[in-house]
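One chain of protein is taken out of this complex; the other chains stay put.
To keep things simple, chains are lettered A and B as they appear, and every chain counts its residues starting from 1.
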Amino acid sequence: MSKTRQAGAGMRYTLGQFASHAFLLALAFIFMFPFYVMLVTSFRAPQELFTPEFNWLPQVFTGAHYYIESLTATPVLTFMKNGVIISLGILLVQLLTAIPCAYALAKFEFRGRKLLFAIVIFALTVPIQVPALPLFLGLNAIGALDTYFAAMMPFFLSVFAIFLFRQSFKSYPDEIIHAARLDGMSEWAILWTIVVPGSVPAIAAFSVFSLTSHWNDLYWPMIVIRSNELMTPPLGLAYFADSESGENYGALMATATILTAPLMLAFLFAQRQFIRGITMTGVK
Amino acid sequence: MPADIAAFPGPAPVAVSPRRRHGAQIPGWVSWSLAGPSVVLLVLLMLLPIAAIVLLSFTDYRFGALEVSFVGLDNYVDLNSDRAFWRALGNTFTYVAMVVPASVFLGLLLAVLINGLTRGRKIYQLIFFLPVTATLVAMATVWKYLLHGTIGPFNLLLKSWGLPAIDFFSDPDLVLGGLALINIWSLAGFNMVLFIAGLTAIPEELYDAASVDGMENPLDRFFSVTLPLLGPTTMFVIITSTITAFKVFDTVAVITRGGPRRGASDVLLYTTYLEGFTYFRMGSAAAMTVVFLAIIMIFAFLQARVLDRKVHY
Partner (left out) sequence: MSAKVELENIEKSYGATQTLRSASLTIEAGEFMTLVGPSGCGKSTLLRIMAGLQPQSAGEIRIDGTSVDHLRPRERDIAMVFQSYALYPHMSVEQNIGTPLRVRRLPTAVRLPVLGRLVPGQRTARREIQEAVREVADQVEIGHLLPRKPAALSGGQRQRVALARAIIRNPKVFLMDEPLSNLDARLRVTMRGEITSLHRRLGATFIYVTHDQTEAMTMSDRVAVMMDGEIVQCASPQELYTNPQDLRVARFIGSPEINVVSTEETARWTGQPLPDGIAHIAFRPEAIDFTPKSAGIGVDARLLRHELLGHDVLVFLQTDQGTEVTGRIPAAQWSGLAVADGQIAFTLRPEALLAFDPSGKRAPLPFSPDGMMPADRMLSHAS
């Protein structure tokens, strides 16, 4: 009797699995379709784009034509260089400021600690769009608009990093910190050579989060960056897509591919860290 | 013993010697030298600007103007009677109402299906998470072309199957739906990952217990075990999705610029952006920002409440 039941359950099991796979594959097709369109269009000749019928593959082989066009005719590489400088610059300052602050909040008693932490919690909920106007006016007042500094400044402090690192440091064993004090290390040395190496996973996850969100950010660069030489990938693409009134979709899609590729490739190589880093905030 | 270890460093209630500090006490300046840079930045980049935005909202300041005067609540009164502002607010809420249910439901569906698979979980997770990592602005240009009314592959496909074309971004009635579609696409995988994390936290024994209790139908198990235990996760996902959808900006700025016609896809952040950084009417842009902050704070408060409870469940 038990045998027949097992067989029955097994059958239903594989049937369920089959149905799940069928459904997920269909959805996966829909989810991948924009990526497919992006890639396939970047290889299509313009005359194909304006024909009324749909072809799955390019009818004429264009090779890397649009990629070369994108790289030479538009400052794509400059955009990427700016993206790297700005997002790495932001990350560096964020780590240098947030790590000591988080350590003080996690391990020391000092006057004003509770107030500071309360402000950090409050600031966690405030998105960049809120202080944007005064920050813009302030940057304008010091004549710093349209610089790398302007693009990075609002993000120098990450309250999220403070919050996250505080959690991580709090769980670091006090005994090891005590041992380091007895061994003669200063508090700064304890932080950077003992505690920080123990929090590498949290720091890596935050770095992924920070790099992706600032590489992808359009809002703030759109406000403070005017010159082509300083544009970030999203701003450059938005600008380029706009000015290409001739609807040169091949080159546009090639540019989109080039600008999306670094993060996507990084994601494919370090999926776990990426998923952890991006979902950590709960807010995309 | 752990109690007295964990209590370190405690405050010293009685000073040992009034002249010399005790060697075990970390002097206050050490803590403040660690926290100092962040405190300065917190004041300069967060607290002062927030105070400034509230003050600005009571003035008629225009960027570049030499004079500023205090106008009290005029900006808010004007907003109240501004049809464009209400339309932007209404559009934003409509957009949220489309994105949130769809992306949450899709995320849950994907999570449950993928979690139930015996093989292939990783590859599906990878596929559905890919849109989350893609640069939204780049993908917005792709979607703009993909959904293009005449040459877009989507419509070419529809036509090749003998169906009528849908021109999302030129039809005032469809434009928000088109934008919502992009956000659903980029958000579902994100929600899926949060749901999968919630699912793996459900103890396997509960399903064993359900089986012993004679519950064999997968739907029964879903509604009596999975869904109730996913409750806190679901609340969390709903609120974070709401905040994300509420902050819609990139796709509007790249694809529709508030169009077609006047304001069919105007949303709160885009309107505020135009008011402040294109028309330079800082006073009224500040008032809009304050409204935006108030709404975000409500969501954030709900989120904190849910997070608090999630810890205890």
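Details
By our rule, contacts are C-beta pairs under 8 Å (C-beta built on N, C-alpha and C of every residue); 3 or more make two chains touch, one makes a residue touch a chain.
In this text, all values refer to a predicted model and were calculated from it rather than measured experimentally.
Between the chain not shown and the residues A:16, A:46, A:75 or A:198, the one that touches is A:198. When the omitted chain is restored, the residue from A:96, A:118 or A:179 that touches it is A:179. Within the entire complex, the positions of chain A that touch the omitted partner chain are 173, 175-176, 178-185, 189, 193-194, 197-198.
Looking at chain B, the residues touching the absent chain are 1, 3-5, 7-10, 12-14, 16-17, 20-25.
Everything that follows uses one rule, which is that only the chains that are shown with their structure count from here on.
Residues 9, 16-17, 20-21, 23-24, 27-28, 31-35, 37-38, 41, 49-50, 52-54, 96-98, 100-101, 103-105, 107-111, 113, 116, 119-120, 123-127, 129-138, 140, 153-154, 156-157, 159, 162, 174-175, 178, 187-188, 191, 212, 215-216, 218-219, 222-223, 233-235, 237-238, 241, 249, 252-253, 255-257, 259-260, 263-264, 267-268, 271, 274-275, 278-279, 282-284 of chain A are the ones touching chain B in the complex. Remark: chain B residues 5-6, 8-11, 26, 28, 30-35, 37-39, 41-42, 45-50, 52-53, 56, 63, 110, 113-114, 116-118, 120, 124-139, 141-146, 151, 153, 156-157, 159-160, 185-190, 193-194, 197, 216, 218, 236, 240, 243-244, 247, 249-250, 253-254, 269, 272-273, 276-277, 282, 285-286, 289, 292-293, 296-297, 300-301, 303 touch chain A in the complex.
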